[in-house]
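A single protein chain has been omitted from the complex, and every remaining protein chain is retained in its original position.
Moving on to subunit A:
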Amino acid sequence: MLSSGISIVFLARWQFAMTTIFHFFFVPFSIGLGFIVAIMELLYVIKKNDVYKQMTIFWGRIFLLSFAVGVVTGLIQEFQFGMNWSVYSRFMGDIFGAPLAIEALAAFFMESTFIGLWIFTWDRFPAWLHCLMIWLVSFGTMLSALWILAANSFMQNPVGYMIDPKTGRANMVSFFDVINNYQLKMEFPHVIFGAWVTAAIVIAGMSAWALLRNKTKFTDFWRKSIKVSLIVGLIASIGVIAAGDLQTRYVSNEQQMKFAAMEGVYKTTGKSAPWSAIAGLDTTNHKTKWSLDVPYALSMLTYHKTTGAVKGMNEVNKTLHAKYDKQFGKSVNYYVPTKTLFWSFRVMAISGGWFALVSIVGLWMNRKSSESILNQRWFLYVLGLTMWLPFAANTAGWLITEFGRNPWVVYGLLTIADAVSPNVSVASLLTSNILYFAVFCCLGLVMIWLAHRELRKGPDDLASLDQAVIDPYAKEAFSK
């Protein structure tokens, strides 16, 4: 019984990790791409230059692919709370269900309706109205992020609730507090900027590969694509770093275990904390074996000044035991997967800086008066390879957020081990894990293959742009 209990939790967690990570390859890409495509179409409406229409259609196609995969993998998310985590759903439904339902009502209808209108109305709507459709889609995708993050924020930092003494479940007492969660204010901008960076870097990277293949074909198209995307990329990478800095400082206050693990601090530091750029961590004995330190830097990062101690995991662990042992027992392990958090944080932080750097260099080389972006092939390779990095950075960010919440599913209220559906068998979970894995491999490969093929084909010729858009609703067809 015990062993099967452990397997259920393990399999359910594995499934959540797998489905969420895969889903979140496409979510930020779609949010960002929708936004940048909307900018491209706006440029077309304002400047009336056909190359922007060409850009809107070409990148719009990539957007539609990503959006489709994002939508269907999102279905799994909504269902799996009930399927795999029924105890959690009962405990949290009073609070968690509301943002989820509002997400569907306010955001999903908007996205799906206006994306349908956008695809099929190139010929039928005036340019400005058509452009408005994609802006509404883009707005919908960001609204959707807001509501799902509101739900996630409650799990990280429960506010606006009360435990019902009769049922033992969490009841909402203030909807305003739930959506006014400080955690949400930190998470949302970070995620949105991250999404913009993701799409910007991928557009620039794909354009770079196209220019590497043939720098004379559609040169203006690819260079304009790089320009638009890297302007967004630069602004958003600065935004993502700034929002990340605020969030890190917030975490250092509110979720000390998460923060200490991100920085690999086991022993509480002295008055001015050095920052370990890299370190060897001994997770069994809870010790740092060796580290490459930058003096004062951790205090600087945490408090923006040279002094200020940072609590180590060992001390935080004791505090947590003192706080929660009475209710949850002594056997709960409060150490989070330290190595994962430590290295994920480095991947994410370095990526953020790298995106800003690449954007600046790229914009400079791509300036109007210069041909250097076409001749400096090494940089096109850098740009082309960088396009995979945002996906790693996004995943790293969520690994920190979610693993750093261990052992809780809802911080301080419910442990992961207690949240799983008790009646779902190991066989069922194994089946679903295997099927999802196979489906994701299939979808991922098809998606990459199709995007690659779109890229090789390149945009439609300006002359045939009008035929590039489908409008099966022939005007003369309106008759019985």
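Just so it is clear, a residue touches a chain if its C-beta (ideal position, glycine included) is under 8 Å from a C-beta of that chain, and two chains touch if they have at least 3 such contacts; residues count from 1.
Quick note on the criterion: contacts and distances are computed from a predicted model.
Of "Corrinoid protein", "Cytochrome d ubiquinol oxidase subunit II", "Acyl-CoA dehydrogenase" or "ABC transporter permease", only "Cytochrome d ubiquinol oxidase subunit II" is the UniProt protein name of the chain excluded from the display. When you scan A:Val71, A:Ala242 or A:Ala309 for touch with the missing chain, the hit is A:Val71. From the options A:Leu212, A:Ile231, A:Met300 or A:Val424, the residue with contact to the unseen chain in the full assembly is A:Val424.
Checked against the hidden chain, the listed residues A:Phe175, A:Trp290, A:Trp364 or A:Trp388 yield one contact partner: A:Phe175. Checked against the full complex, the candidates A:Leu212, A:Ile238, A:Ala417 or A:Val439 give a single residue touching the omitted chain, namely A:Val439. Where subunit A meets the chain that is not shown, the touching residues are 64-65, 68-69, 71-73, 75-76, 78-79, 81-84, 86-87, 89-90, 92-98, 100-106, 108-110, 112-117, 119-121, 124, 164, 171-173, 175, 421-424, 428, 431-432, 435, 439, 443, 446, 450, 453-454, 457, 467-470, 472-479.
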